[in-house]
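The chains shown are only part of the set, and none of them has been moved.
Chain naming follows the written order as A and B, and within any one chain the residues start at number 1.
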Amino acid sequence: MVKVLLEALPYIKKFYGKIVVIKYGGSSMMSEDLKDSFLQDVVLLKYTGMKPVLVHGGGPEINILMERLNMKPVFKDGFRVTDEKTMEVVEMVLAGKINKDIVSKINSKGGSAIGLCGKDGNLLVAEKDLSRGDIGFVGRIVKVNAELLRSIIDSGFIPVIAPIASDEEGIDYNVNADNVAAEIASALRAEKLIYLTDVDGVMRNGELLSLMDLKTAERILRDGTLKGGMIPKVEYSISAMEKGVKTVHIINGTIAHAVLLEIFSDEGIGTMIISS
Amino acid sequence: MVKVLLEALPYIKKFYGKIVVIKYGGSSMMSEDLKDSFLQDVVLLKYTGMKPVLVHGGGPEINILMERLNMKPVFKDGFRVTDEKTMEVVEMVLAGKINKDIVSKINSKGGSAIGLCGKDGNLLVAEKDLSRGDIGFVGRIVKVNAELLRSIIDSGFIPVIAPIASDEEGIDYNVNADNVAAEIASALRAEKLIYLTDVDGVMRNGELLSLMDLKTAERILRDGTLKGGMIPKVEYSISAMEKGVKTVHIINGTIAHAVLLEIFSDEGIGTMIISS
């Protein structure tokens, strides 16, 4: 074990005291084994000196509850069309079930987490997102209360954040977790923003791009290489890096311990975007 | 207005900087008007120097969701029999819907609230409550992380707490909100613990007991004066006062601005329990 610990030391030193914002969602969230191994990893990051911040999604669980309630999930361009009834379900599942479940699991693994949604302490302020037409209570982040987050982090807690936020009038919105993670990472000038996804990373012609600079990211965004949910992810990544995030990582959350494999090795397992 | 403000000054002075724990639940929570007026009052308490802490229940809303999910609420001695499926619903409604809804409303009225359940930062530790036999995941509080609450209060926030807590093994429990409020008030050595109920206070022979000392409270607990939910309320009240809470108030939450009427006058509107 000793040999491996010493091999890990350069990575530990490099990221000691640094903030790492992780967007956690998709399939990795639906398997109890993957969930356990991921949250174990988060606790390890904390104990080796990093400051992890979690932003979670929860689409599949929302669908499950909606079905049990005989409601029909509707999507447009991958975004959930959210009427008032749906918003209620979204909030119960994200802020009530998944958020507290993650908090509980981190605590039982030896970490100490606090679960918040964007409304707590006005952590996040949203506005209605009309970029895909009016699809109901779907918002995007316009402000982050970084001071509150920093005070939670400095007290030794791991913040766990549900992607729900109100606007200035107090109307609630369902916000894309990728967007929330990017804005929080930006506001905290995070060292790393990590997206856990269901694919290996950014692919071009069937091949993984394991390292990509900002310019390349901008080019493939325009040239049609990207498909589906990867498009906004890369958009958010570019924006976050322009606001001071050092690197963004898009990795496959269905691989056990994906986060550790990405952080504690030079080659990593997914796509890392660097500034140049 | 000036004259009234000056009449309020002695009450403001008396409770300046003091912690007031309020158990909020029952009918006062089901009417939007009462909810609005109550949360407005909470914001006023904050701005006139008090430090309010809210603990909320949510029984009726839990029942509503259960019914929509074709589940049948079962009670024993007024306590909800809570199997795993029920626990999931309880958590979603309390920590996801009601908690965040209160937070949002306080914020939009000019306060700044943070919503937590007992699992966040290990705020509350519970154990299984077997005093009514095994009725499933029903717990009672054995430990409160007062330091975390104090740091939230000292940062100027109003804590809003959902009555859900894990035990040392990480198993979740549905805890009676009256119990949670009493334990939090005890841990914070609160000035006041206020129970918002659906009745005018403690009644004896059809008459309201507006002032009652600890001894009287203990006697009527034994002599059969009390019925139903009032019994544990008075038990919790006695216990809280023995642990350092200064006064307990049991008032009718269906009266608009009940809390202000109780605090900002000498006679009050419900039952006040004092130490002697």
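Following the convention adopted for this analysis, a residue touches a chain if its C-beta (ideal position, glycine included) is under 8 Å from a C-beta of that chain, and two chains touch if they have at least 3 such contacts.
What you see is a predicted model; the values in this text were computed from it and never measured.
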Of the identical chains, 2 are shown; go ahead and state how many the full complex includes. 6
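Everything below uses one rule, namely that only the chains that are shown with their structure count from here on.
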Once bound in the complex, which stretches of chain B touch chain A? 65, 68-69, 88, 91-97, 99-100, 103-105, 107-108, 112-117, 119-122, 151, 155, 157, 164, 166, 169-170, 172
